[in-house]
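One chain of protein is taken out of this complex; the other chains stay put.
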Amino acid sequence: PGLTHLDAAGRARMVDVGEKPVTRRVAVASGVVSMKPETLELITGGRIAKGDVLATARIAGIMAAKKTGELIPLCHPLGLDSVTVDLGPTGPGTLTITATVSVTGKTGVEMEALTAVSVAALTVYDMCKAADKDMVIGDVRLEAKSGGRSGDYRR
Amino acid sequence: PGLTHLDAAGRARMVDVGEKPVTRRVAVASGVVSMKPETLELITGGRIAKGDVLATARIAGIMAAKKTGELIPLCHPLGLDSVTVDLGPTGPGTLTITATVSVTGKTGVEMEALTAVSVAALTVYDMCKAADKDMVIGDVRLEAKSGGRSGDYRR
Amino acid sequence: PGLTHLDAAGRARMVDVGEKPVTRRVAVASGVVSMKPETLELITGGRIAKGDVLATARIAGIMAAKKTGELIPLCHPLGLDSVTVDLGPTGPGTLTITATVSVTGKTGVEMEALTAVSVAALTVYDMCKAADKDMVIGDVRLEAKSGGRSGDYRR
Amino acid sequence: PGLTHLDAAGRARMVDVGEKPVTRRVAVASGVVSMKPETLELITGGRIAKGDVLATARIAGIMAAKKTGELIPLCHPLGLDSVTVDLGPTGPGTLTITATVSVTGKTGVEMEALTAVSVAALTVYDMCKAADKDMVIGDVRLEAKSGGRSGDYRR
Amino acid sequence: PGLTHLDAAGRARMVDVGEKPVTRRVAVASGVVSMKPETLELITGGRIAKGDVLATARIAGIMAAKKTGELIPLCHPLGLDSVTVDLGPTGPGTLTITATVSVTGKTGVEMEALTAVSVAALTVYDMCKAADKDMVIGDVRLEAKSGGRSGDYRR
Partner (left out) sequence: PGLTHLDAAGRARMVDVGEKPVTRRVAVASGVVSMKPETLELITGGRIAKGDVLATARIAGIMAAKKTGELIPLCHPLGLDSVTVDLGPTGPGTLTITATVSVTGKTGVEMEALTAVSVAALTVYDMCKAADKDMVIGDVRLEAKSGGRSGDYRR
């Protein structure tokens, strides 16, 4: 298959979804922020600060999902049914972020899920960068997607 | 060092930069989109379509740099002096993105550079996902930073 | 009833409205700006300036209703059927603002109506603050709501 | 004093601040959400849900302060030095919100502080409205302001 | 016919579209940027720079179409089915821009098409203004519209 976002002359366009059926669609994406183990402990360990980096990143991810159509030039603007963003340690110095987005509409929401993960990860970076500038955001990818004409996808 | 974006009670706040000097600051960030080699060829190879995925992603990254303060909850809103985003193949199935951002101001622009890279990468994903859903965005990181009180940084 | 915007572990999420029926929904909200009587006369009394503070606040309120999903983290982004904002004196030094919003959708529009009232009130404050810094915005509340599963509400 | 945001013919305009000096300016605003005591207990009392309504409203208020120039038609767009938003119970069924904003610039930041308070209050309303639709947002007002040509203000 | 965006008292309002049927609607708008012939050659002629002004303006126009409800006070916020923007020389020093927008909804998309043309034209101006400040944007108009209750329109 070619690149549907380019017309026959290679020019960018927003694909016409006018004929696509309205269905319930769900997408799940994930990503990882790798950091020094002691940075991750600063985030998760202390009693007082508990949760606020994660709470802030979760909110940032949810709000970014709603901005996807503004950020990604050829994405369709969409009303969303739900967005959830989960963050938690999955190893020493490894914070994993998962976003699940659903819509009842004509296009999938994989970009919304990927955008939520990316912006949540950037927020973690921002809040911890005074302690650790070597953090790396990686493994941002689509985990699963259902409800579209092209069939379900599972990584 | 602790997390400057949390106050003594662990609550999120926007750090006060009122006393920081205005200096010229530059940040460079990079990231990678890993894809099937044939997907990368679709982007770079054809004569007709040449450039439009990359041109679109470049514009999306530049525009996203300007939106950083809107996306990242505790980032300061900033006027920027310049933004450049470069994208190019660095191996079979490997597209590397580099963003350079500068400002004359009181805070660094590493978040702007990282945001530009992330949104450019998401745009590439969006434009190629009909051909390849297995793409992964990774290695998003700060390469270098200069001009701030905490000294220069080079990865 | 508990707080639907928190999951079982107390984390913020955007509630899933995928299963809710699409119905016509209307919400009415109101609020008050209290000011010195002579400030209110500056707004309403003069022949020349007549209407422009109120016209500006009305536009600001309507535009803010459309931005609700961007401002309130867990609000669903919505297409709206209509927004009206009315402002008028209801006593010496008392300016009352009423907003009515309707949608054909899966979630109510009380937040849109409350946001329209709040931003219209802030706009009045902004335009009159050189004359009167003691103004107070108050009594911002939902007056009525209809069309949702939880039944109609009237204050 | 008249209304500086209207010209001699009563038309709205953005006041020219080109000649005003750049100074450090601070503004403090506050407001109250009045609710059933048991709603406030849902917010503050439970161990599990603890903090997330307040954390979400705090983030929403900080982000809204940065959007003030977009929401209020005649406000100048501003880079901000700092924003803090505090929320806490001050009586049975009374949640008080205080926002402090600072800038080094040519115009004051009272609108930014008032906007932060208003949007934080709206966020509390949104997250608790399934439990209590009778909440009222009130007493939104400027507490103090310093650094401008017109002298310091304290309520 | 009168002005539907004003109520009986002449106040601005967003027209209620709640009772209008959901139909497929398409609008086409066009406009022209007039410039020195040698400026147009800078845009279209060189091998190296080929396309990037046009590619950037195309993306800007598409993204602006999605922002129409934010820019035009009484426009309804809309999900769009498709947006295409074409730019090309139609005479010496004449660059013509055409935008086609479609939606399945209750209101037409002529404002989205006109906004796309206007912002694409402004982007061309911005990118070429160092070479030619005398450019003029003109003839921005609706070419055709179909699918609404008021019948099809063709200029």
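Every chain is named by a letter (A, B, C, D and E) in the order it is written, and numbering of its residues begins at 1.
The rule is simple: a residue touches a chain if its C-beta (ideal position, glycine included) is under 8 Å from a C-beta of that chain, and two chains touch if they have at least 3 such contacts.
From a predicted model like this one, the values you see are computed outputs, not experimental measurements.
**Q** Kindly state which of the options B:Met14, B:Ala27, B:Val83 or B:Ala113 is in contact with the chain not pictured.
**A** Selected residue, touching the omitted chain: B:Val83.
**Q** For the chain left off this view, which of B:Ile62, B:Cys75, B:Leu95 or B:Val140 is in contact with it?
**A** Counting the whole complex, the residue in contact with the absent chain is B:Ile62.
**Q** Give me the chain E residues in contact with the hidden chain, please.
**A** Listed in rising order, the touching residues are 1-6, 8-12, 31, 42-43, 46, 48-53, 55-56, 59-60, 63-64, 67, 70-75, 110-111, 114-115, 118-119, 121-123, 125-131, 133-142, 145, 153, 155.
**Q** What residues on chain B make contact with the chain left out of this view?
**A** Those residues of chain B that touch the unshown chain are 24, 55, 58-59, 62-63, 66-67, 78-86, 102-104.
**Q** For chain D, which residues touch the unseen chain?
**A** Residues 7, 11-18, 69-70, 73-74, 76-79, 105-106 of chain D touch the chain absent from view.
Going forward, only the chains that are shown with their structure count from here on.
**Q** Could you figure out which pair among A-E, C-D or B-E mirrors the A-C interface, over half of its contact pairs being identical by residue number?
**A** The A-C interface is reproduced by A-E.
**Q** Chain B to chain D: how many Å between their CA centres?
**A** Spacing between the chain centres: roughly 31 Å.
**Q** Counting in whole Å, what is the centre-to-centre distance of chain A and chain B, each centre being its mean C-alpha position?
**A** 15
**Q** Could you put a whole-Å number on the gap between the CA centroids of chain A and chain D?
**A** One centre to the other, that is 30 Å.
**Q** Using the touch rule from the top of the page, what residues of chain B touch 2 or more other chains?
**A** Each of 11-12, 51-52, 55-56, 59-60, 63, 70, 73-74 in chain B touches at least two other chains.
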